[in-house]
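A protein chain is absent from this complex, but the other protein chains hold their places.
Going by the order they are written in, the chains are A and B; count residues from 1 in each one.
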Amino acid sequence: MPAKKKRGAQTLVFDKPPVITSWASIAGPKEGQGPWGQDFDWSMEDYLFGEESWEKAENKMLRETVKKALNKRNFDEADAEILMAGDLLNQLVSSNYAARELGIPFLGLYGACSTMAEALLLAAILVDGEFFERVIAAACSHHYTAERQFRFPTEQGVQKTPSSQWTATAAGAVLLEPVGTGPRITAVSIGKVIDMDQKDISDMGSAMAPAAAHTIKTHFNDLNRSSDYYDLIVTGDLGKVGMAITRELFIKDGLQPEPNYSDCGVLLYDDFQEVNAGGSGCGCSACILCGPLLKKMTAGEINKLLFVATGALMSPITSFQGESIPAIAHAVAIEN
Amino acid sequence: MNTPDPKRWKKIEVEEYENLVQQTKPKPPLLKHCIWAFIVGGLICLLAQLIMNYLLNQGIGKVDASSYTSVIMIFLGAFLTGIGIYDELGKKAGAGSIVPITGFANAIVASAMEFKREGYIFGVGARIFTVAGPTLLFGFVVAVLIGLIKVFLSS
């Protein structure tokens, strides 16, 4: 007997689509000055956020975002039944330490910058499967914690290439419930790890674009949908280079990229903010979803959204060993 | 005989994709970078020459004046890194701020300072040599090899 809720190769549809009843986002100083600064719940004044280290600041960002999402529904931490969260740091320290203080049962997830979609799709499965009634999905990243782990010490004078991206300092969290008012998660597609032999670690967009294109194409095939089904298809953090390549790949796959395709990494910053190809990091897609996008959905400006967060799955060690960059993308369909 | 070889197909796919990436990817603004590197690198060396000339006029010997100049330039590089200016310069000047000895000082201070919160022995102490270590290592190895060649040739 085929699985009841599975469609095609990689897609699941929900009988009782879980509702996004509440969400919250926090943005760093640079992100707060970007084009969507007004749509986040907070903008941090500095990168330390009142803490002693950047790592502690990142942990606090995640913690406060989760609390805010719960408070908006008049819940507190004790009401949340499970937290699914992730970040970019080794051993998921930001999420682990945030979960230590929140005291919510916790599953840590690593999908690099695709974490928000991974958390959302697993949360939706748990709610639709009637295991939990209040599930939190969250993700965060911090520019300087990521920079020192993946790239160079922050005070070293390094020239960035035009294809490089700026890791966003941001966090986003959503609360999923079986009933309530708000946008619903109707279907999800779980991505495959795709590797097209890209090795340039200052060009994540080119490494991740094939994964995004593959997941989106599979999603449409599995559900017999075409790209005009959605008001907006938004990829996670491909940046300008990755987005341009994804457009080409769409056309090759017979999909229509205009006018309803965009990318969180391109949206997050203004051109003059010196971020080269755009934003990246778990927080990039998380804060754009939990800020402007869900706001626009409640306002009815967007009714059908396909959220495709993308992640590059390398580490500094694999890069030094000359390995190419594998990438993943998960798709989450959110509808009013 | 005609069964498609998945490895070969994958290879063609990868090559096609690489072409697409190369067409799309923006190239670094080479001329702008080169002008910045030339001018900033040149100015750093000019400053060093000014210091050196001053020291020579004070009657300090050539070898010592050269060593003094290096020490002063290293101090400047370390200081400007500490107050957060050198990395801003580096974003613009590229190799112009990496190649001079001030860039060596920048790499040392940046690596050490970054890991202060991890302690003074295994944080600062170990990380200070992240870039300085390999640089000095290869300098020593090449110099010693040349020295050994000379010993060998003159014996």
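Throughout what follows, contacts are C-beta pairs under 8 Å (C-beta built on N, C-alpha and C of every residue); 3 or more make two chains touch, one makes a residue touch a chain.
Basically, contacts and distances are computed from a predicted model.
Only one chain is not pictured, and the protein name UniProt records for it, out of "Sarcosine oxidase subunit delta", "Ubiquinone/menaquinone biosynthesis C-methylase UbiE", "Stage V sporulation protein AE" or "ATP synthase epsilon chain", is "Stage V sporulation protein AE". The set of chain A residues touching the chain not shown comprises 47, 54, 143-144, 152-159, 161, 199-203, 319. In the full complex, the hidden chain is touched by chain B at residues 28, 30, 33-34, 36-46, 48-53, 56, 66-71, 73-75, 78-79, 81-84, 90, 93-96, 98-105, 107-110, 112-114, 116, 120, 124, 128, 130-132, 134-136, 138-140, 142-144, 146-151, 154.
Criterion: only the chains that are shown with their structure count from here on.
Of all the residues in chain B, the ones that touch chain A in their complex are 13-14, 17-18, 20-21, 24-29, 33, 81, 84, 86-95, 97-98, 103, 106-107, 109-111, 113-115, 117, 127, 130-131.
On chain A, the positions that touch chain B within their shared complex are 52-53, 148, 152-163, 196-198, 203, 206, 210, 241, 244-245, 248-249, 277.
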